[in-house]
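Since the structure comes first, as structure tokens, the remarks are kept for the end.
All protein chains of the complex are present and in place, except for one that has been dropped.
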Amino acid sequence: MSSHNTAKIEVDKSQFAERNVSHHFVDADQEFDSCKMGMWLFLLTEILLFGGLFVAYVVFRTWHPETWEAGAEHLDWKMGAVNTGILIASSVTMALAIRQAQLNDKKGTVMLLLATVLLASGFLVVKYFEYTHKFHLGIFPGGDNYMFPGKHLSNEFIYFSIYYMMTGLHVLHVLFGMAGIIWVTLRAAKGEFYSAYYTPVEMVGLYWHLVDLIWIFLFPLLYLTK
Amino acid sequence: MSEAGTNYINHEKGIMSWLTTVDHKRIGLMYLWSAVAALAAGGFFALMIRFQLMSPENDLISKQTYNQAFTLHGVIMVFLFIIPSIPAALGNFVLPIQVGAKDVAFPRMNLASYYIYVVGSIMALAAIALPYFIEGWKPLDAGWTFYAPYSKQTAGPVILMTMAAFVLGFSSIFTGLNFIVTIHKLRVKGMGWYKMPLMLWALYATSILQVLATPVIGITLLLLAMERVLDIGIFDPAKGGDPVLFQHFFWFYSHPAVYIMILPGMGVISELISTFCKKVIFGYNAIANSSIAIAVISFFVWGHHMFLSQQTTFSSMVFSFLTFGVAIPSAIKIFNWVATLYRGSIDLKTPMCYALSFLFLFTIGGLTGLYLGTLSTDIILHDTYFVVAHFHYVMFGGTVIAFFGGLHFWWPKMYGVMYNEFWGRLACGIIFIGFNMTFFSQFFLGSTGMPRRYHSYAGDAHVAETWKSMSGLSTMGAVILGCGIAIMFINLLISLKTGKKAPRNPWGATTLEWETQSPPVHENFEEEPKFTREPYSY
Amino acid sequence: MLNNTLAMLPELLPPEASTFAKDTDSTFMFITWVCIFFFVLIVGLMTYFVVKYKRKSEDEVTPNISHNLFLEIIWSVVPIILVLFMFYWGYVAYAKMMDPVAVLGEDGGEHIDLYVNGKQWSWDITYPGGFTINSKDSLKMKNEEEFTWSPKELISEGKENNITSYMTVPVNVPVRLSMTSNDVIHSFAVPAFRIKKDVILNRNAIIWFKATKPGLYIYTCNEMCGIDHGHMIGYLRVVEQDEYDKFMKALDVPLPPEKQWAAGKKLYLNSCSACHSLDGSPRVGPSWKGLYGKKGHKMVDGSTVDVDDDYIRESILNPNAKKAEGFGAAVMPIQKLNEKQLSYLMQFIKSPDKDPNTKPENK
Partner (left out) sequence: MSAHDHHNPSTHHPHVMPLSMYFGVGFGLIILTVLTVWTAKFMPETIEHYTKMKITPTIAIIIAMFIASIKAALVCLFFMHLKYDKPLNRLTFISGLFFLSLFFIFTLADTLTRDTNPTPAVHSYMPEEFKTITGKPPTPYWVPAWVGYDDHGHKIGSHDGHGHDHGDHTGHDHDHGDHAGHDHGDHEGHDHGPKDKK
């Protein structure tokens, strides 16, 4: 599979630190492929980790559809939609950052990575407002803590248990993803990534897209239940 | 490349060179001795249980201590010993050499996996020890299955222990991930998939399970911890949750997990039987494919742990049907191994003795699984000593015996010394006898209805004698078994001091690890390995 | 010869004491013979090969037998057929056990409905009439008596109350157990009947069985449920119909006087405490503190009554006939109590603070 504009890019040695392949790999392709496959396997574990929560979601939703509808009333779908947009935008900037790394554009890579971090923090800010609003209403995770004073169904807290578990775990992943992005940003700023070696950017990118992927499902499942 | 006489053990010196090593062989050894330590701890709790159950109304240890003993026996043996024993210890050591690579694909991740294992072990130890030091804490007594809602209600340090298991899960995932990528990407030139040693097939199948199943136990334990912290009500029937759902979650991992435990054992046995018969393995493709088949089918069958747990009859039926699907590939493997013996040149060295006792014990373990997969007979046997006996025949008689066999098989490669054959074989014989005494008697206990996890037992008039005599026999066997294992390890350890120097290929085996020196050099091969002959070509 | 050898082995299965036992046991024995066959085949061949082909010299050459399609097909297909049989028989028997209404007939015949309630760490079995037998009693009783214990002797000796320590079912009558748990998961198992099922809080489980053989059998909890899990066992009797009738009659004998007040308190805690306090504070209904003996108790309609036995009796059996002032809006459900329970409860209402039997001068 040959592609349009590969191999013609000259590496500016003053800008980039050339990297050697790890001792136990035969060549750079083998290293890249191994890392990528490893990353995909890791993403599989993430999918199955969230899978458990999705199963719990489906089970309880099929048992208590009315609880789900009542619970979703308390969520602000507009905030969810904004967050979806933010994550999609961050996915685009992340994908572009990888592209710029492939094209030896150090500055572009760093800027795009920073933009991704910024968007991710935007996501967290919106999430913060959502959570505090719910706490304000008395909607805390867990059966004993749930003290929403308005009318509700007796088992409505289960909806919020699952809501908090899903979004909480997702927020944790956002945080891990941000840490990863900041790490590759620093390395990119040192000029460690260029057309022949951008594996960490690609790996962190894959992880970040997974975070987006999961939100793509969480949004309609949690916010658009009516 | 390297001077004569250097190897991976003396290549670098000092404790730090071990703690910071990324050499898969050294990591394998560190895993090995950690797992052996776990075996000792788990064995200690096992003996505690057995002495308590020696006679019916015994009060050697309190109920609380007894419940703690069986919980910790389970947790330690499953999470700290069996799961890392063959893949992370032996597998780590031989897998990269067998594929002809210098190391696993991600050496640093491999080390991280070991340290995560250590952290998980420390957490588990803390969960064991802290209740004795902290006011208000009770020993852990939920059983290794942590069934909700009891695990939510008990005063033991359930959160600490589930988090330990959660952390250990990551260690397991990292090992599996590493192995899959290593087998896929780092095989030496010329080694096609169906030219790999069967050990690699087994480890590959195991790794698939580790990567796919372990995250689910992760989320299960996380939810259980949340259930205790926040009372989220997903598993707690008092809150409208469903404890049966917990069991689905739990067994989605834990059923494949028993194949994580047994598959590598099967891989070891394939190597042993072929080597010590000096004969091509019978039905290579069948054995290789059945490993993968077992790995995949094991995901379909978890519900057979739940036939009586108010799972619906419909899904019990489905699960029972599929469960028999896993029996077939296991049976095929056994038949192939026996067929390999036919017209072989059978050399009864210690590893082969273990392989033969594996065949004997695993056959019993596998066949008694049929009772438990069949719906109506499972009603009698579910949650009785029959299950305990079956499980130990598969896990101990299968995995641990294979682990011991593999340990003897690769010992010369690991340390470059030969152990004493006489004591090795004697220990194998003692273990075999002790094991059968311990666990065969438990089949009778179980079929007559003695429930598991009972601190004392009376039995009704019809079976009281059976229960008493069989339990006593079982305890006697456990002592013999413990002695056998002690002899085995002492023999191995003595060989480190006094053993003859091992040649490159003491057994006349055909796989790549025997073409390098014993012990291997730092990056495994003195010169680039070449795949010149297929495995099992004698 | 074979039978003698088998007789030396420990018992393989508990006695067959229910209609399910035959189906289950025949499947069990089928599997056992399959297992023995394959075990002997595999281990026999293994031993034979090991003896026959033991290595004689280091440079032996072995034949290159890589596979044999015919053999491999045989040893795949034969086990498949065998396990299909196991599955089928297992499923048929299991389905019958899990929902045997079709066999035993829900309305087609007589059956006894019992309620089994698992709690940490004993079983409560509730009989028609609301009598509850606790598994701990049978445990105590069995430890005191010899294994040759005979219910007939006990009755003739006038120890009726001992009979009521055991869960008792008649022979050849279908019994339906509705089972639930008070706390964690338990598992109700009667090995001799070949029945077992987990019980879960807020969830009902049903087991049907028909006992076929009189005797004394053990029942156990099979799911780890806490510190005393190992003591959550009990004994049940299977008796002929006439003895069962005697058992039911023995249940009906009033409690000894010293236990009546406690029984009343238990009823209060189960059924009344949600609405009636004992400390004087009003809940949905009036408090019972100082209620008994009160003169001129005001009613909603302005009339007054004296709180005596008759009034309390009426208030329990027909609660909304006369409503106390201040509680007009409350509707008390009609209580289904039998005469004995009523008298126990009334004893409690008369003296909610302490058991009058312990201090006779209070009477």
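In this document, chain identifiers A, B and C correspond to the written order of the chains, with residue numbering beginning at 1 in each.
One rule holds for everything that comes next: contacts are C-beta pairs under 8 Å (C-beta built on N, C-alpha and C of every residue); 3 or more make two chains touch, one makes a residue touch a chain.
It should be emphasised that the depicted structure is a prediction, and the values quoted were computed from it without experimental measurement.
Among the displayed chains, contact with the absent chain in the complete complex occurs for A, B, C. Touching the missing chain, out of C:124, C:240 or C:325, is residue C:124. Subunit B meets the missing chain through residues 184, 212, 216, 233, 237-242, 244-245, 248, 252, 299-300, 302-303, 310-315, 318-319. Within the entire complex, the positions of subunit C that touch the omitted partner chain are 99, 113, 115, 117, 124, 126-132, 176, 178, 180, 182, 202-206, 270-271, 336. Counting over the whole complex, subunit A has residues 1, 3-7, 11, 18-21, 26-29, 31-33, 36-37, 40-41, 43-44, 47-48, 51-52, 54-55, 58-59, 62-70, 73-74, 77, 81, 84-85, 88-89, 91-92, 94-96, 99, 102-103, 137, 144, 149-155, 158, 195-198, 205-206, 209-210, 212-213, 216-217, 219-221, 224-226 touching the chain that is not drawn.
Basically, only the chains that are shown with their structure count from here on.
Centrality annotation: B (chain centre taken as mean Cα position, compared with the mean over all protein Cα atoms). Note on chain placement: the centre of subunit A and the centre of subunit B lie 35 Å apart, centres being C-alpha means.
In terms of their C-alpha centroids, the spacing between subunit A and subunit C amounts to 52 Å. Of all the residues in subunit B, the ones that touch subunit A in their complex are 101-107, 109, 173, 177-178, 180-181, 184-186, 211-216, 218-220, 222-223, 226, 229-234, 236, 239-242, 245, 248-249, 523.
The residues of subunit C lying in touch with subunit B in their complex are 9-15, 20, 23-24, 27-28, 31, 34-35, 38-39, 42-43, 45-46, 49-50, 53-56, 60-68, 71-72, 75-76, 79-80, 83-84, 86-87, 89-95, 97-99, 142, 147, 183-185, 187, 189, 191-192, 194-198, 200-203, 205, 216-218, 220-231, 233, 235.
Residues of subunit A that touch subunit B in their complex: 22-25, 30, 33-35, 37-38, 41-42, 44-53, 55-56, 59-60, 141-145, 154-155, 157-158, 161-162, 164-165, 169.
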